[in-house]
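Working notes, structure below.
Removed: one protein chain of the complex. Kept in place: all other protein chains.
The first chain written gets the first letter, and so on, giving A and B; residue counts start at 1 in each chain.
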Amino acid sequence: MADSPEAVKKAQKLYLLIGAILFVFTVVTLLVATVPALDVGRHGFDLADMTIGLLIASLKAGLVAAIFMHLSNEKRTIYVLISLGIVFGLAMILLIWFAYADPIEFKGFYDIGNLK
Amino acid sequence: MSAEATAAHDEHHDDHHHDLPFYRKYIWSTDHKVIGIQYGITALLFLAFGFYLMMVMRWSIAYPHEPLPGWMSWIFTEEWKARWLQDGKVTGDTYNMFGAMHGTIMVFLGIVPLGFAAFGNYVVPLQIGTVDMAFPRLNMVSYWLYVIGGGIMCASFFMESGAAKSGWTNYSPLAGFADSQIVNQWLAGQTQWLLGMVFLISSSLLGAVNFLTTIINLRAKGMTWMRLPFFVWGMLVTGFLLLLAFPPLEVAAIMQLMDRVADSSFFMPSGLVSKTAGVLEVSGSGSPLLYQHLFWFLGHPEVYVLLLPAICCVAEIIPVNTRKPLWGYKSMVYAVLVLGFLSFIVWAHHMYLTGMGPVVSTFFQTTTVLISVPSVILLTSMIISLWGGSIRFTVPMLWAAAFLPMFGIGGLTGLPLAFNLVDLHLHDTYYVIGHFHYVVAPGVLFGLFAGVYHWYPKITGRFMDTFLGHLHFWPSLVFMNVLFFPMLTQGMAGFHRRWYNGGDAYLVEEGSGNIFGNTVLDWVAWNSVMSWGAWLLALAQIPFVINFFGSIRFGKKIKSDNPWDATTLEWATPTPPPHGNFTFDVAAYRGPYEYSRSDHEGDFYPQWEEPPREKAAPSKTTTTKESAKES
Partner (left out) sequence: MEIPYTVTARKDTGLFNSKVGIWLFLASEVMLFGGLFSGYIFLRIYADYPWPERTLPVLPGLINTFVLIGSSVTVVFAWAALKMRQWRRFQVFMGITIACAAIFMVLKGIEYTAKWGHQAVRMDDYAIVEGHTHKAELDDHGHFHVIHGKKYPDHAFPANRIVFETNEIQIDLTRFYAPYMKELIEQAEERGSKILLADTIAGKRNPKADEKTVAMAGEELAVGFLKDARELFLDARAHNAGVRTDELRRLWRVAKKNNPGEPAYLLASSVQVDDAALAPRLVPATGTVKFNVQPPMPFVFKRSWIRESEESARLKDDTILRGKLQECPLVMGVDAIDFRYMAQKAEAAGKEPMSVIANSWLLQKPEYKELWKQHLESVEKLEQKLIDSHGWKDEARGIANRVPTDTERYRIGWKDLVEYKTGERPSMVQGFAGPSHKKEEFAKAFPELEIPNEKISLQSKFTPKWNTYYAIYFTLTGLHGLHVIGGAIVLAYYLFFSKGLYLRNPEWLANRVEVGGLFWHFVDLVWIFLFPILYLM
């Protein structure tokens, strides 16, 4: 196991550093969302803002997972397990989106309106 | 103080097991074998209850105008009958209620607990050579969560609203709105269905965590991945299906629960109007389709959760009774892994009629047709395993042998449903009901019965009676087919499902120009044939009940701990296995199906038997280094 007392002691400095980075990124998230000067894309909330927001959030999540949850020094088994969760979670979201985004259309037959 | 100074040893667990009082040993037990038996008996009781509900439904279908006969209705109070029957006849509401609960109880309270939890709990730790599940107390909690969930579901029959009645699939907006006249929503059957589901899902999730940790981390020395009996592989995949597919259903249940008790509109579209309540006072903008996606995201892996434990049982019973190794073990392992993976991306074939466009429909059609490949690999491997075998037609083998063609019919009848164009015609007809019942009833249930007869001697030390076994088997086989085969043909002709009066409302005069009515007229006579099949099938289960309980006292005693001459590790224990399972340092020295071994005494070489010292070849045993490499 990588967690001998000496390694743990050294890691504590790293934990503090990551904690500080997370704080900074949180402020960045807020600024990107509220300060008009940092508004990319169109005015107001649009796809670009969403992408940036989710990107920063994913980065923070990655740091938490890798360092705080020791993912970076775990064996392969754990990676397989958590990847299954992420892969199937994404598959679920993407395939449901696919189903919503490709509805059947009857041209000229009758208007069924917004199928949801 | 450093980490090394204190001993990092595995804690002793319940050393004084034999001193435990009765309730700690048999009721709040943490022993996987006791829990397995608890699950098994509870599940069989729920199966019987679900069967009864179906018998009443079949009366309504065959004789919708006649009052329920005394032999079926004696169990109800007069007050209940006044409320739910009209002059003794089954009403639409009652039929719907029984139908929804029949499906729910059979699937979630019956087959999954019996197949996965009961058999898995009892057999898996034994077959991998360990002392118990990884988390025994969690195991116990899982069982009691299941009992609570099942209890809530059954209690809901006695509510003012009755139990849930919107189909076992519980689609919104109907399921979000049904029983909404009940002021305190928590007392409404529909709400309690959702609450019960939350308990059941939690039970399954915790169970899956337990199973997977056990299989991954507790295998005995020498039990490498490719030496695992196929039973364990099947349970592994089933565990992953439960772990990853149940949470979206939990989400759907929570959201529908919010719709019911908090008036949210997750699944309620805008502008819904009801006859009794007028325009619904909700915000609208919800998506009924979202419920269907979340439900079927579980719903499809769920059918493989139903199936795999039965395949597991049959895959163990066939080698034992043909005295040959399982044919294509490696292909079966890869097939079941691929099956598990693919099962997550096929679900929308249950939703072909929801307005999905051609591209997404084709995607799901493709994956669905693809998933038939591993299923067929599994089935054909087991069929080929029979070839050239010295078949002993013990009662377990009868059931296992019958499983193969019955599940074959079930699986093959599923193929037309995979194609979205054909499904346009077959969706919501009796064909679908025939298909899935063939897979589950003469399919899965036969496989599980096989397992019961097969492992009964290990659990109780006595064989189940052979004559009663035949008396159970042959009529069951006949009546299963009498009940379900006509459904396939009725459905192809266009007979709808969920008709409480068996199509009576659509009957026309002979010679009428109404094509649909004529179809119904042509096929309606089969309803009573099928119903009699169902009622006679019920009679055929009586020998099983007598056998199951009677053989504990009166069954023929086994002469050895390994009465079937099997090779897998569960037969290396005393009978019944004590707390801690093995009385020696168990290890696996070879694969799980070493039959037809002419070089060994008897015709089989058990997994646990140490190779003779002089001839010990390095490749036969394993060192921890090798096992580290192989896993």
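To be clear about the criterion, contacts are C-beta pairs under 8 Å (C-beta built on N, C-alpha and C of every residue); 3 or more make two chains touch, one makes a residue touch a chain.
All of these numbers come straight from a predicted model, not from anything done at the bench.
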Shown chains that the omitted chain touches within the full complex: A, B
Residue among B:Ala277, B:Val359, B:Ile384 or B:Val545 that touches the chain left out of view: B:Ala277
Residue of B:Met106, B:Leu243, B:Ile311 or B:Ala540 touching the missing chain in the full complex: B:Leu243
Residues of subunit A (touch criterion as defined above) contacting the omitted chain: 1, 3, 5, 8-9, 11-12, 15-16, 18-19, 22-23, 26, 29-30, 33-34, 42-45, 49-50, 53-54, 56-57, 60-61, 64-65, 68-69, 74-75, 77-78, 81-82, 84-86, 88-90, 92-93, 96-97, 100, 114, 116
Hidden partner chain, residues of subunit B it touches: 1-3, 5-15, 17, 62-67, 77-79, 81-83, 85, 87-89, 130-132, 134-136, 160, 181, 183-184, 205, 208-210, 212-213, 216-218, 243-248, 250-252, 254-255, 258, 262-266, 270, 277-278, 281-287, 290, 294, 297, 504, 507, 524-525, 528, 579-580, 624, 627-631
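Just so we're on the same page, only the chains that are shown with their structure count from here on.
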Residues of subunit B defined as touching subunit A within the complex: 2-3, 216, 240, 244, 248, 269, 287-290, 293, 297, 344-345, 348, 351, 355-360, 363
Subunit B contact footprint on subunit A (complex, rising order): 4-5, 77, 84-85, 88, 91-92, 95-96, 98-105, 112, 115-116
